[in-house]
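A short worksheet on the structure shown next.
Missing here is one protein chain; the remaining ones are kept as they sit in the complex.
By letter and in written order, the chains are A and B; residue numbering begins at 1 in each of them.
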Amino acid sequence: MTSPSAKLQALGIALRKPGAPAASYVMAVSTGSTVFLSGHIAKKEGQVWVGKLGENMDTASGKEAARSVAIDLLSTLQDHLGSIDRVKRVVKVMGLVNSTSSYTEQHLVINGCSELINEVFGDAGKHARSAFGVAQIPLGSCVEIEMIVEIE
Amino acid sequence: MTSPSAKLQALGIALRKPGAPAASYVMAVSTGSTVFLSGHIAKKEGQVWVGKLGENMDTASGKEAARSVAIDLLSTLQDHLGSIDRVKRVVKVMGLVNSTSSYTEQHLVINGCSELINEVFGDAGKHARSAFGVAQIPLGSCVEIEMIVEIE
Partner (left out) sequence: MTSPSAKLQALGIALRKPGAPAASYVMAVSTGSTVFLSGHIAKKEGQVWVGKLGENMDTASGKEAARSVAIDLLSTLQDHLGSIDRVKRVVKVMGLVNSTSSYTEQHLVINGCSELINEVFGDAGKHARSAFGVAQIPLGSCVEIEMIVEIE
(Lines give C-alpha, C1' and ligand atoms only; values in the text may rest on other atoms or scores of the structure.)
Protein backbone atom coordinates (compact mmCIF):
# COMPACT_ATOMS: atom_id res chain seq x y z
CA MET A 1 0.00 0.00 0.00
CA THR A 2 1.44 3.32 -1.09
CA SER A 3 0.30 6.20 1.12
CA PRO A 4 -1.43 9.14 -0.57
CA SER A 5 1.51 11.41 0.24
CA ALA A 6 3.99 8.90 -1.26
CA LYS A 7 1.71 8.58 -4.29
CA LEU A 8 1.74 12.37 -4.73
CA GLN A 9 5.53 12.32 -4.58
CA ALA A 10 5.67 9.51 -7.16
CA LEU A 11 3.51 11.66 -9.44
CA GLY A 12 6.00 14.50 -9.00
CA ILE A 13 3.38 16.77 -7.43
CA ALA A 14 4.52 19.16 -4.71
CA LEU A 15 1.79 20.63 -2.53
CA ARG A 16 1.75 24.39 -2.21
CA LYS A 17 1.36 26.87 0.57
CA PRO A 18 -2.42 27.26 0.67
CA GLY A 19 -3.71 30.56 -0.63
CA ALA A 20 -5.54 32.98 1.61
CA PRO A 21 -9.31 33.10 1.17
CA ALA A 22 -10.44 35.87 -1.20
CA ALA A 23 -12.93 37.04 1.43
CA SER A 24 -14.36 36.63 4.96
CA TYR A 25 -14.11 32.88 5.42
CA VAL A 26 -11.62 30.08 6.06
CA MET A 27 -10.41 27.37 3.69
CA ALA A 28 -11.48 24.33 5.75
CA VAL A 29 -13.62 23.49 8.79
CA SER A 30 -13.77 20.17 10.65
CA THR A 31 -16.91 18.94 12.35
CA GLY A 32 -16.60 15.51 13.98
CA SER A 33 -14.75 13.32 11.49
CA THR A 34 -15.87 15.37 8.50
CA VAL A 35 -13.86 18.16 6.87
CA PHE A 36 -15.62 20.69 4.66
CA LEU A 37 -13.29 22.49 2.24
CA SER A 38 -14.27 25.87 0.82
CA GLY A 39 -14.76 26.37 -2.88
CA HIS A 40 -11.26 26.76 -4.35
CA ILE A 41 -10.98 28.78 -7.54
CA ALA A 42 -8.49 27.83 -10.26
CA LYS A 43 -5.15 29.64 -10.32
CA LYS A 44 -2.23 29.53 -12.72
CA GLU A 45 1.19 30.66 -11.56
CA GLY A 46 -0.38 32.38 -8.58
CA GLN A 47 -2.90 34.37 -10.63
CA VAL A 48 -6.61 33.70 -11.05
CA TRP A 49 -7.09 31.34 -14.00
CA VAL A 50 -9.68 33.36 -15.90
CA GLY A 51 -11.87 31.81 -18.58
CA LYS A 52 -15.33 30.73 -19.66
CA LEU A 53 -15.88 27.32 -21.20
CA GLY A 54 -17.69 27.49 -24.52
CA GLU A 55 -16.41 31.02 -25.10
CA ASN A 56 -12.64 31.38 -24.68
CA MET A 57 -11.46 28.10 -23.13
CA ASP A 58 -11.70 24.49 -24.35
CA THR A 59 -12.46 21.32 -22.41
CA ALA A 60 -8.82 20.18 -22.29
CA SER A 61 -7.70 23.47 -20.70
CA GLY A 62 -10.63 23.40 -18.30
CA LYS A 63 -9.67 19.88 -17.26
CA GLU A 64 -6.10 21.05 -16.64
CA ALA A 65 -7.47 23.86 -14.46
CA ALA A 66 -9.60 21.39 -12.50
CA ARG A 67 -6.54 19.20 -11.90
CA SER A 68 -4.72 22.26 -10.60
CA VAL A 69 -7.61 23.00 -8.20
CA ALA A 70 -7.34 19.41 -6.94
CA ILE A 71 -3.70 20.06 -6.02
CA ASP A 72 -4.80 23.22 -4.18
CA LEU A 73 -7.52 21.28 -2.32
CA LEU A 74 -4.91 18.70 -1.25
CA SER A 75 -2.59 21.53 -0.19
CA THR A 76 -5.33 22.97 2.00
CA LEU A 77 -6.06 19.53 3.43
CA GLN A 78 -2.42 18.96 4.28
CA ASP A 79 -2.24 22.34 5.97
CA HIS A 80 -5.45 21.65 7.88
CA LEU A 81 -4.71 18.04 8.90
CA GLY A 82 -0.90 17.98 9.03
CA SER A 83 -0.89 15.18 6.43
CA ILE A 84 -3.22 14.05 3.66
CA ASP A 85 -2.56 10.51 4.89
CA ARG A 86 -5.15 11.15 7.62
CA VAL A 87 -7.92 11.07 4.97
CA LYS A 88 -10.09 7.98 5.36
CA ARG A 89 -12.38 8.71 2.44
CA VAL A 90 -12.96 11.48 -0.04
CA VAL A 91 -16.74 11.80 0.31
CA LYS A 92 -17.90 14.36 -2.21
CA VAL A 93 -16.73 16.85 -4.78
CA MET A 94 -18.82 19.74 -6.12
CA GLY A 95 -17.34 21.12 -9.32
CA LEU A 96 -18.49 24.41 -10.82
CA VAL A 97 -17.55 25.29 -14.37
CA ASN A 98 -17.75 28.87 -15.66
CA SER A 99 -19.89 28.12 -18.72
CA THR A 100 -21.80 29.72 -21.52
CA SER A 101 -25.46 28.76 -21.64
CA SER A 102 -24.70 26.10 -24.28
CA TYR A 103 -21.49 24.40 -23.10
CA THR A 104 -22.28 20.85 -21.85
CA GLU A 105 -18.97 19.12 -21.01
CA GLN A 106 -18.71 20.11 -17.34
CA HIS A 107 -18.30 16.44 -16.35
CA LEU A 108 -15.19 16.11 -18.53
CA VAL A 109 -13.71 19.31 -17.09
CA ILE A 110 -14.22 18.20 -13.48
CA ASN A 111 -12.66 14.81 -14.31
CA GLY A 112 -9.37 16.71 -14.11
CA CYS A 113 -9.96 16.91 -10.37
CA SER A 114 -11.63 13.52 -9.89
CA GLU A 115 -8.94 11.57 -11.75
CA LEU A 116 -6.15 13.03 -9.64
CA ILE A 117 -8.10 12.30 -6.44
CA ASN A 118 -8.60 8.72 -7.60
CA GLU A 119 -4.92 8.33 -8.46
CA VAL A 120 -3.72 9.68 -5.13
CA PHE A 121 -6.20 7.95 -2.81
CA GLY A 122 -7.10 4.74 -4.69
CA ASP A 123 -10.30 3.17 -3.32
CA ALA A 124 -10.48 5.82 -0.58
CA GLY A 125 -10.68 8.40 -3.36
CA LYS A 126 -13.91 7.10 -4.88
CA HIS A 127 -16.19 10.07 -4.29
CA ALA A 128 -19.74 11.20 -4.94
CA ARG A 129 -19.87 14.24 -7.20
CA SER A 130 -21.94 16.99 -8.74
CA ALA A 131 -20.67 19.01 -11.68
CA PHE A 132 -22.53 21.80 -13.42
CA GLY A 133 -22.16 25.04 -15.35
CA VAL A 134 -22.50 28.37 -13.55
CA ALA A 135 -23.01 31.88 -14.90
CA GLN A 136 -19.79 33.16 -13.30
CA ILE A 137 -17.21 32.49 -10.61
CA PRO A 138 -15.54 35.05 -8.31
CA LEU A 139 -12.79 37.02 -10.10
CA GLY A 140 -13.68 35.34 -13.38
CA SER A 141 -12.05 32.00 -12.55
CA CYS A 142 -12.83 29.18 -14.99
CA VAL A 143 -13.42 26.51 -12.33
CA GLU A 144 -14.31 26.36 -8.61
CA ILE A 145 -14.35 23.13 -6.63
CA GLU A 146 -15.31 22.28 -3.05
CA MET A 147 -14.74 18.95 -1.31
CA ILE A 148 -15.92 16.96 1.72
CA VAL A 149 -13.60 14.35 3.25
CA GLU A 150 -13.84 11.92 6.13
CA ILE A 151 -10.83 11.57 8.42
CA GLU A 152 -9.76 8.79 10.82
CA MET B 1 -47.22 2.50 9.01
CA THR B 2 -46.54 1.76 5.37
CA SER B 3 -42.83 1.29 4.62
CA PRO B 4 -41.26 3.50 1.94
CA SER B 5 -40.76 0.49 -0.33
CA ALA B 6 -44.43 -0.54 0.09
CA LYS B 7 -45.45 3.05 -0.57
CA LEU B 8 -43.41 3.05 -3.80
CA GLN B 9 -45.14 -0.13 -4.87
CA ALA B 10 -48.55 1.34 -4.06
CA LEU B 11 -47.65 4.29 -6.29
CA GLY B 12 -46.81 1.83 -9.07
CA ILE B 13 -43.19 2.96 -9.21
CA ALA B 14 -40.56 0.36 -10.00
CA LEU B 15 -36.98 1.28 -9.16
CA ARG B 16 -34.45 0.92 -11.93
CA LYS B 17 -31.00 -0.48 -12.28
CA PRO B 18 -28.89 2.57 -11.35
CA GLY B 19 -27.07 4.17 -14.25
CA ALA B 20 -23.31 4.28 -14.41
CA PRO B 21 -21.72 7.63 -13.56
CA ALA B 22 -20.99 9.75 -16.66
CA ALA B 23 -17.43 10.26 -15.41
CA SER B 24 -14.77 9.45 -12.75
CA TYR B 25 -16.90 9.21 -9.63
CA VAL B 26 -19.40 6.96 -7.85
CA MET B 27 -23.13 7.46 -7.37
CA ALA B 28 -23.19 7.35 -3.53
CA VAL B 29 -20.78 7.45 -0.60
CA SER B 30 -21.56 6.72 3.06
CA THR B 31 -19.76 8.41 5.93
CA GLY B 32 -20.99 7.44 9.38
CA SER B 33 -24.78 7.44 9.20
CA THR B 34 -24.87 9.94 6.35
CA VAL B 35 -25.14 9.03 2.66
CA PHE B 36 -24.15 11.58 0.02
CA LEU B 37 -25.67 10.92 -3.40
CA SER B 38 -24.03 12.33 -6.52
CA GLY B 39 -25.82 14.79 -8.73
CA HIS B 40 -28.17 12.71 -10.89
CA ILE B 41 -29.08 14.16 -14.28
CA ALA B 42 -32.55 13.70 -15.75
CA LYS B 43 -33.05 10.88 -18.24
CA LYS B 44 -36.03 9.83 -20.33
CA GLU B 45 -36.25 6.29 -21.69
CA GLY B 46 -32.56 5.80 -20.96
CA GLN B 47 -31.44 8.92 -22.85
CA VAL B 48 -30.35 12.26 -21.38
CA TRP B 49 -33.44 14.47 -20.94
CA VAL B 50 -32.16 17.55 -22.75
CA GLY B 51 -33.77 20.95 -22.27
CA LYS B 52 -33.47 24.46 -20.94
CA LEU B 53 -36.28 25.97 -18.90
CA GLY B 54 -37.41 29.32 -20.25
CA GLU B 55 -36.22 28.40 -23.73
CA ASN B 56 -37.51 25.04 -24.95
CA MET B 57 -39.12 23.40 -21.90
CA ASP B 58 -41.97 24.48 -19.64
CA THR B 59 -42.35 24.20 -15.87
CA ALA B 60 -44.70 21.19 -16.05
CA SER B 61 -42.20 19.19 -18.13
CA GLY B 62 -39.33 20.25 -15.88
CA LYS B 63 -41.30 19.07 -12.86
CA GLU B 64 -41.89 15.72 -14.55
CA ALA B 65 -38.14 15.45 -15.19
CA ALA B 66 -37.40 16.24 -11.53
CA ARG B 67 -39.82 13.50 -10.44
CA SER B 68 -37.98 11.09 -12.72
CA VAL B 69 -34.65 12.09 -11.13
CA ALA B 70 -36.17 11.36 -7.71
CA ILE B 71 -36.92 7.80 -8.85
CA ASP B 72 -33.31 7.48 -10.02
CA LEU B 73 -32.03 8.80 -6.67
CA LEU B 74 -34.18 6.20 -4.87
CA SER B 75 -32.88 3.52 -7.25
CA THR B 76 -29.30 4.46 -6.38
CA LEU B 77 -30.16 4.46 -2.68
CA GLN B 78 -31.71 1.02 -2.90
CA ASP B 79 -28.66 -0.29 -4.72
CA HIS B 80 -26.35 1.33 -2.15
CA LEU B 81 -28.29 0.34 0.99
CA GLY B 82 -30.05 -2.85 -0.06
CA SER B 83 -33.40 -1.24 0.76
CA ILE B 84 -34.74 2.31 0.89
CA ASP B 85 -36.45 1.27 4.13
CA ARG B 86 -33.10 1.85 5.88
CA VAL B 87 -33.52 5.61 5.39
CA LYS B 88 -34.13 7.37 8.71
CA ARG B 89 -34.44 10.85 7.26
CA VAL B 90 -34.03 12.57 3.95
CA VAL B 91 -31.82 15.46 5.05
CA LYS B 92 -31.28 17.69 2.07
CA VAL B 93 -31.94 18.04 -1.64
CA MET B 94 -30.02 20.34 -3.98
CA GLY B 95 -31.89 20.85 -7.23
CA LEU B 96 -30.27 22.46 -10.26
CA VAL B 97 -32.42 23.62 -13.15
CA ASN B 98 -30.93 24.29 -16.59
CA SER B 99 -32.32 27.83 -16.96
CA THR B 100 -32.19 30.90 -19.13
CA SER B 101 -31.12 34.03 -17.30
CA SER B 102 -34.76 35.06 -16.85
CA TYR B 103 -36.59 31.84 -15.86
CA THR B 104 -37.61 31.98 -12.18
CA GLU B 105 -39.71 28.89 -11.38
CA GLN B 106 -36.91 26.55 -10.29
CA HIS B 107 -38.74 25.87 -7.00
CA LEU B 108 -41.79 24.56 -8.86
CA VAL B 109 -39.62 22.33 -11.07
CA ILE B 110 -37.79 20.78 -8.12
CA ASN B 111 -41.12 20.17 -6.37
CA GLY B 112 -41.40 17.24 -8.79
CA CYS B 113 -38.64 15.59 -6.75
CA SER B 114 -39.63 16.90 -3.32
CA GLU B 115 -43.27 15.84 -3.61
CA LEU B 116 -42.36 12.27 -4.49
CA ILE B 117 -39.87 12.12 -1.61
CA ASN B 118 -42.56 13.39 0.75
CA GLU B 119 -45.10 10.86 -0.55
CA VAL B 120 -42.73 7.92 -0.20
CA PHE B 121 -41.16 8.75 3.17
CA GLY B 122 -43.88 10.74 4.97
CA ASP B 123 -42.46 12.71 7.92
CA ALA B 124 -39.03 11.15 7.35
CA GLY B 125 -39.09 12.73 3.90
CA LYS B 126 -39.31 16.34 5.11
CA HIS B 127 -36.03 17.70 3.80
CA ALA B 128 -34.06 20.93 3.66
CA ARG B 129 -33.57 22.13 0.08
CA SER B 130 -31.88 24.55 -2.23
CA ALA B 131 -33.08 25.04 -5.80
CA PHE B 132 -31.59 27.39 -8.35
CA GLY B 133 -31.00 27.99 -12.05
CA VAL B 134 -27.66 27.05 -13.59
CA ALA B 135 -26.12 28.04 -16.93
CA GLN B 136 -25.84 24.42 -18.08
CA ILE B 137 -25.78 20.81 -16.91
CA PRO B 138 -23.56 17.98 -18.23
CA LEU B 139 -24.78 16.61 -21.58
CA GLY B 140 -27.46 19.31 -21.73
CA SER B 141 -29.75 17.68 -19.17
CA CYS B 142 -32.65 19.87 -17.99
CA VAL B 143 -32.33 19.00 -14.30
CA GLU B 144 -29.66 17.66 -11.92
CA ILE B 145 -30.38 16.74 -8.29
CA GLU B 146 -28.18 15.58 -5.43
CA MET B 147 -29.40 14.33 -2.06
CA ILE B 148 -28.15 13.71 1.48
CA VAL B 149 -29.89 11.08 3.64
CA GLU B 150 -29.44 9.80 7.17
CA ILE B 151 -29.65 6.04 7.73
CA GLU B 152 -30.36 3.97 10.87
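Definition applied: a residue touches a chain if its C-beta (ideal position, glycine included) is under 8 Å from a C-beta of that chain, and two chains touch if they have at least 3 such contacts.
These numbers were taken from a predicted model, which means no experiment stands behind them.
**Student:** If I consider the whole complex, including the chain that's not displayed, which of B:Ala22, B:Ile84, B:Val120 or B:Ile148 touches that chain?
**Tutor:** Considering all chains, including the one not shown, the answer is B:Ile148.
**Student:** Among A:Leu81, A:Ala124 or A:Leu139, which residue is in touch with the absent chain?
**Tutor:** A:Leu139
**Student:** Going by the touch rule given at the top, which residues of chain A touch the chain that is not shown?
**Tutor:** 21-29, 31-32, 36-39, 52, 94, 96, 100-101, 134-140, 144, 146
**Student:** Residues of chain B in contact with the chain that isn't shown?
**Tutor:** Touch set of chain B with respect to the missing chain: 32-34, 89, 91-93, 99-108, 110-111, 114-115, 118, 126-135, 148, 150.
Here is the rule we use: only the chains that are shown with their structure count from here on.
**Student:** Could you work out how far the Cα centre of chain A sits from that of chain B, in whole Å?
**Tutor:** The computed centroid separation for chain A versus chain B comes out at 25 Å.
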